[in-house]
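Only one protein chain is missing; all other protein chains are in place.
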């Protein structure tokens, strides 16, 4: 069995999830006729951005709080190719983490509901001077509290 | 100490390496003023393509042999940002592997010679029908033999 | 008054049109906070691809007929910027042309229905040897005939 990217921890809230629908665009396909591997970070970002705005903590919300959240790690496992005009979904899962750290998992499925791609990203929360925030900032703690209370749906 | 992506195996040849020089282009920078994380697969590819052609086994050489080598896994660790017009180098390391599998490691350094980014890619060799080649094809075994003989420089 | 990209010719059928909806993605925005000008060819292509498939003459249909239709000319006039997460529409207009030539016009509008961008593309039909098709191929003449008959809706 596949090892999970972010093993579940007992007593923590389940991930926040959603699915984004997409179609492969012509410019995303390479000379071999499949989506070029370097396009997948943008597919992942579609789900990450959608999760942020759906649950009230988007890129611009961080920015407005003087916090930046650059990608620290990105990992992509390719299982099946995608081709021009193929429809697929990007499932994004925002995994619970109490540290100043954002853990996202991504699962792409083609129209036959086969998993084509899996991956994850890890972001650190930094202040305006690009120093790591060891303690999560108040607006992020509030977000975690609402998550724990089951208010994020 | 950092765990190596591809631990060294006693008695195997050292990696094939080279460095590519690059400068950050305007379109690679995001709204926050740093290189968007999704551009790094293209930086990695610059070194991977250069290694292939330098050592006689490029994308088109595989293709001419009826073999495709899609990316199976891509992993990127970000340590420092890069900014518009910044000069940097991409070191590519092709790690020895006797299976039908291509293991590349990448190290980006800024002009102060600080490591900004590390990562790796794994490719599988597939035949025309996209079946995995369990046994490495003859042209790849020849390549490995020349590598072992120290003929690839 | 603005000069039309493709002046109307009396007695010819009106353009085929449709609108595609889009939202600005994070990676499309540059360091100044607006969509980088070089992303617009991909917005135009969204409408061109959609028109092709909606009216039965897509990229792959040409390809299946041994015909390629590379872009000969691309022109873009920018009137207003677009920003991250902004919703906009891309209107595509396929203008009638009896020669072996595809003329598309594009109009982007923001959510206030203001025109942000206008432009056009011209494609030549080429055969497998990349020679210009002086006479339109049969499948393209059939397409024109159905257009003239008002069958393309």
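Order of writing sets the chain letters: A, B and C. Residues in each chain are counted from 1.
Simple rule for what comes next: a residue touches a chain if its C-beta (ideal position, glycine included) is under 8 Å from a C-beta of that chain, and two chains touch if they have at least 3 such contacts.
Please read all numbers here as calculations on a predicted model, not as lab measurements.
Every shown chain that the unseen chain touches in the whole complex is listed here: A, B, C. Within the complete assembly, C:78 is the residue of C:25, C:54 or C:78 that touches the hidden chain. Only one of A:6, A:26, A:55 or A:139 touches the absent chain when the whole complex is considered: A:26. Interface residues of subunit A with the unshown chain, by the touch rule above, are 26-27, 29-31, 33, 36, 38, 84. Although one chain is not shown, part of subunit C still touches it, namely residues 32, 34, 37-38, 40-42, 45, 63, 68, 70-78, 81, 130.
Listed for subunit B, the residues touching the missing chain in the whole complex are 25-27, 42, 45-46, 49, 53, 59-60, 84-85.
In this section, only the chains that are shown with their structure count from here on.
In subunit A, the residues that reach two or more other chains under the touch definition are 42, 45.
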